[in-house]
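Here the complex is missing a single protein chain, while all its other protein chains stay put.
Letters are used for the chains, namely A, B, C, D, E and F, taken in the order the chains are written, and counting of residues starts over at 1 for each.
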Amino acid sequence: MANGIERPLDLLNNSKHKEVLVQLKGDKQFVGTLLAFDIHINLVLDNTKEMQNNEVKRNIGLTFLRGDTIIFISPASTMMKK
Amino acid sequence: MANGIERPLDLLNNSKHKEVLVQLKGDKQFVGTLLAFDIHINLVLDNTKEMQNNEVKRNIGLTFLRGDTIIFISPASTMMKK
Amino acid sequence: MANGIERPLDLLNNSKHKEVLVQLKGDKQFVGTLLAFDIHINLVLDNTKEMQNNEVKRNIGLTFLRGDTIIFISPASTMMKK
Amino acid sequence: MANGIERPLDLLNNSKHKEVLVQLKGDKQFVGTLLAFDIHINLVLDNTKEMQNNEVKRNIGLTFLRGDTIIFISPASTMMKK
Amino acid sequence: MANGIERPLDLLNNSKHKEVLVQLKGDKQFVGTLLAFDIHINLVLDNTKEMQNNEVKRNIGLTFLRGDTIIFISPASTMMKK
Amino acid sequence: MANGIERPLDLLNNSKHKEVLVQLKGDKQFVGTLLAFDIHINLVLDNTKEMQNNEVKRNIGLTFLRGDTIIFISPASTMMKK
Partner (left out) sequence: MANGIERPLDLLNNSKHKEVLVQLKGDKQFVGTLLAFDIHINLVLDNTKEMQNNEVKRNIGLTFLRGDTIIFISPASTMMKK
């Protein structure tokens, strides 16, 4: 999946319709399916779960996440391999 | 409702006149009917309720919410299904 | 009052010369008559009262409020109906 | 003094050469004569006094105040009438 | 020195080669000779002293100060007169 | 590796496909292989490890890091020589 990444947004493009982990400022963490993003790194996730200590805290379904609270975004598949 | 979402703002467009949950920085949470939004993610909600621990803390009716304090916006219908 | 709101600033336009509640970051709250606003959500309020626990803490008369400290703005009339 | 205020900066214009109260983030408060302002709400005050609990903490004379730390600006004359 | 100040930057221009007090966010305070500034309020000070409780904490000589941490800038001469 | 660095982004360009240490605000630290960056200093790292007290806290594989939470980025090779 790391192939063909020339610019940072390429990773988000490669991750569309796949599960991603999104870490926000203030220790909030979300897992969901990436449906859309823009250059401000605003995201739409589907089947979003708010996580806490690796457990599901809340199901929030479809979600619009504002880019400026995001620290990092990781495709879940590359995490699970570790 | 996840169909046809190409860009993040499409979800907000699909959510117009529907109930949404808005999570702000500093743990404030609002539920209301989305009437309008702009590219700064400024929102107008109607019948807005400030929530705390899943209970209504305050009714604030029609409200203009500044985009830069928003963490996420979720259509309530997709949350309730879970 | 919710009629005819296409864009978020329409609500501020409809609220001119009416009483609004303005919630700022850091738990400051103001009530006053909205005289003017701009696209940065800078406001001018008249007969402004700084509120604390639903009581008037300070009368600050005419006031210029910088937009970037604002969380939400609500016309008082729509709050009172609840 | 509230007459003729169409845009927020009109209040600052009306307040030139008059005493204003300036509230900054982090609970700092200044009183001084407004000499100049710009669209970033940078201000120059003359005879500036830093206030604490309604007492003068420090005289800082002529002062350039950066706009982005300002919460609100009030002409002193409209406060005293209350 | 307050004469001829039409815009906020005029005060900085009048203060060139003079001693200024610069108050930063987070309670840092510097005194030095203003050599240069730009529209971002980035400054260069010479003979800069970091102050704490009116005493010199550290001599840091020539210094580039980023504008976005600055709260206010005061020419020292107008402070001493008080 | 310090040769030929005329502009800050040249160091990031020289560090592509090499291991870098990324220090974030709020004391988070990541080590990974730099795959891509843009002018906002958004990064993509591969084989990313979140570090704490020099130990691996979490493997997060491929990661998109938003530039605005970054304090510094160091090529690991130049750290190890010390």
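Here is the rule we go by: contacts are C-beta pairs under 8 Å (C-beta built on N, C-alpha and C of every residue); 3 or more make two chains touch, one makes a residue touch a chain.
Everything numeric in this text was worked out from a predicted model, so none of it was measured.
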* Structure fact -> In the whole complex, of F:12, F:31 or F:45, the residue touching the missing chain would be F:12
* To do: Touching the hidden chain in the full complex, which residues of chain F are there? Just list them.
  => 1-2, 5-12, 21, 25, 41, 67-68, 70-75, 77-79, 81-82
* Provide the residue numbers of chain E that touch the chain removed from this figure. => 24, 26, 28, 30, 35-38, 42-44, 46, 48, 59-66, 68-69
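Throughout what follows, only the chains that are shown with their structure count from here on.
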* Spell out the chains that contact chain A while also contacting chain D. => none
* Look at both sides of the chain C and chain D contact and report whether the same residue positions are involved, with over half shared, or different ones. => different
* Structure fact -> For the pair chain A and chain F, the C-alpha centroid-to-centroid distance in angstrom is 20
* To do: Scan chain B for residues touching two or more other chains and write them down.
  => 68
* How would one label the connectivity among the chains shown: line, ring, star, complete, or other? -> line
